[in-house]
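In this view, the complex is presented without one of its protein chains, the others remaining in place.
Order of writing sets the labels: A and B. Residues in every chain begin at 1.
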Amino acid sequence: MIRRARAVPRHSSLRLGLGVAAILLVVAACTGAATPASSGPTPAPGALKVVATTTVLADMVRQVGGTNVDATSIVPKGAVVETFDPSPRDIAAVSAADLVVMNGLGLDDWLKRVITAANPDVPVVRLGEDLPGVDYISGGAGEAVNPHLWLDVSNGERYAARIADALATADPARAADVRAGGDAYRARLTDLDAGVRARIATIPAADRKLVSFHEAFPYFAKAYGLEIVGSVVGVPGQDPSAGEVATLIDAIKGSGAKAVFAEAGFNPDLARAIATEAGVSVESNLYNDSLGDPPVDTYEGLIRWDVDRIVAALGGRG
Amino acid sequence: MTFDPHSHPHDHPAERRLATVDAGLDSGHARAHSDVWLSDVSAGYGDRVALENVNLAVEAGSLLAVVGPNGAGKSTLLKLMAGLLQPWHGRVEVLGHPAGQQARRVAYVPQAELVDWGFPVTVDDVVMMGRYPALGRFRRPGPDDRRAVAAALEQVGMAAHASTQIGELSGGQRRRVFLARALAAGPDLFLLDEPVTGVDATTQEDLMDILEAEARSGKTVVATTHDLACAAQRFQQVATVNRTIIAHGPSSLILDPDVLARTYGGHLLVLGGQTVVLDDAHHHDDAPGKERHFHEGGGSAGGGSHHEHPEP
Partner (left out) sequence: MDLLIEPLTHVFFVRALIAASLVGVVCAVVGTFVVLKGLAFIGDAISHAAFPGVVAAYIVHGPILIGAAIAAVITALSIGFVTRRAGVRGDTAIGVLFAGAFALGVFMFSTIQGYVGDLFGFLFGSLLLTGVEDLVTLAILATIVLVVVALLWKELLYATFDPQGAAASGLRVEALEYLFLGLVALTIVVSLQAVGIILVVAMLVTPAATGQLLTVRFGMLVLLAVVIGIGSSVLGLYVSYWLDVATGATIVLVQTGLFLGALALGPRTGLLSRRGRPERPAVLAVGDHVPG
């Protein structure tokens, strides 16, 4: 009904604006839930809802639990975990979770506040904390301990064991299934571990030196016989100071490292600048706490990918 | 020559001519009968002296005009009386107490320019503010207050505009509203800074009628003004100011060329038997942009079109 009174907005731009707003609301209402599970089997109805912080951890949960779990992650592919700011949807996902899986050790501490606010009683697994059999490496930059355990595949195995325990406790009805899945996964990881060791061994001893973007690789290096010359970014989210950059460049030149490794998702310019200055090559596609597109869409794929890149850059074979 | 506030001035015109107010005022007698009493006061802003050696006693029930050139200290004098400014030296007593302490019994009406006219308040709201001092800290306005507000609006002829936002009022209407605010407070002393400056003749008449009525009923009214004709015709007493009190006595003093000369610093012109006072903006070290204005001594009502600037 058209009214001619002055009260009706005469401007068509207002009606346009209202229309746009209405469409936005409708679209929003149709938007689905949190990050959908990408690879992996379709969860069975009534599957245990597991929320993990990173895509890596979510993949591990899926590999262990199979169709018994509906695993989602909060930090999307390619984002920086340490400084992540959870969105409303993420918080809602935590509030609906049956089990929360996180790394701990400072990598994803922001999740604690979310848990307290959204789901204080949910069981939480801190995979990296007090893990038996791990030789912890102290963290740089004020962290007590470096959290990047899983890059040493034997730690990945330990993670898988913990995940299996947690799933079994949270969902006793499917405990047997879950444990079987866990055992199978761990067997694959053992093979992977051996494979990585062999391939790294093909790098000439003098060239087994690593300069990485933030301190993600100490456990990897220690496990597989590489030396870490230094890292580009001390703490993610804070750029290195001029002094730190100069020190790093000197260290690279002095050590004879052949390449700087930057991570997918970080600004490669900084690494490239340092590499040019130091006269070495740059490999800017390593992954550590976040998956990518296939073939880096599983933990195993991530490890293989990184090893491929490192071996190629440092002159190994195989 | 000692100035005796109790003698009736029209008896001794010769003495009036030389009337300077001096320290003889410090007598308890003068002080006890005055609503406003200043003794040896000097005051200013920063390092600038605005007033010095001021001695003044204003009797209860006076209708006093304070006149003087721009920058002479008229507004300063009023602020001292209102307790808004502390003197550097000397004492200011109002209604028997140091200035500023009897604020509930004193209504100060500032120059119109200094208020935010876009403020979202109505005429009613503004006049009600006059009741706040009496209400004290935590009470809300009640029916008595509303009655007082209505009566004050009636008195100034603004009852019909009670719900109008003040920004929509004309200059004259705004003056009426501010006077109504003062009236609603029911004070014993009115201090008005340029109340009739720059308003139309009708408003001027109406406002002066009200002030006269208040003085007649025993209230004391002190108002600054540029309008010498109005001061001479409508006020009972006048005090002329130019950094100090030059003269204080009945309003016919204004017609005295000698008083005018000493108050307005010699910028005097005699044209065809009429004395015209020229207030030269450059004579005082004030902010630039003040314009000249003309007054006729003893002539018709003044107040042509001129732009007023607030005195510091």
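Convention: contacts are C-beta pairs under 8 Å (C-beta built on N, C-alpha and C of every residue); 3 or more make two chains touch, one makes a residue touch a chain.
Just so it is clear, the structure is predicted and the values come from calculations on it, not from any experiment.
When the missing chain is restored to the complex, the residue among B:197, B:220 or B:244 that touches it is B:197. Residue in contact with the omitted chain (choice from B:50, B:65 or B:109): B:109. Of the candidate positions B:61, B:133, B:157 or B:186, contact with the unshown chain belongs to B:133.
By the touch definition given at the top, chain B reaches the unshown chain through residues 82-84, 100, 103-104, 106-110, 112-122, 125-126, 129-130, 132-133, 135, 137-138, 141, 165, 167-168, 170-172, 174, 178, 181, 185, 191, 197-200, 305-308. Contact residues of chain A toward the unshown chain are 6-7, 9-11, 14, 24-25, 28-29, 31, 82-85, 87-89, 91-92, 95, 106, 109-110, 113-114, 116-118, 139, 141-143, 235, 237-238.
FYI, only the chains that are shown with their structure count from here on.
One inter-chain figure worth recording: chain A and chain B are separated by 78 Å, centre to centre, where each centre is the mean of the chain's CA atoms.
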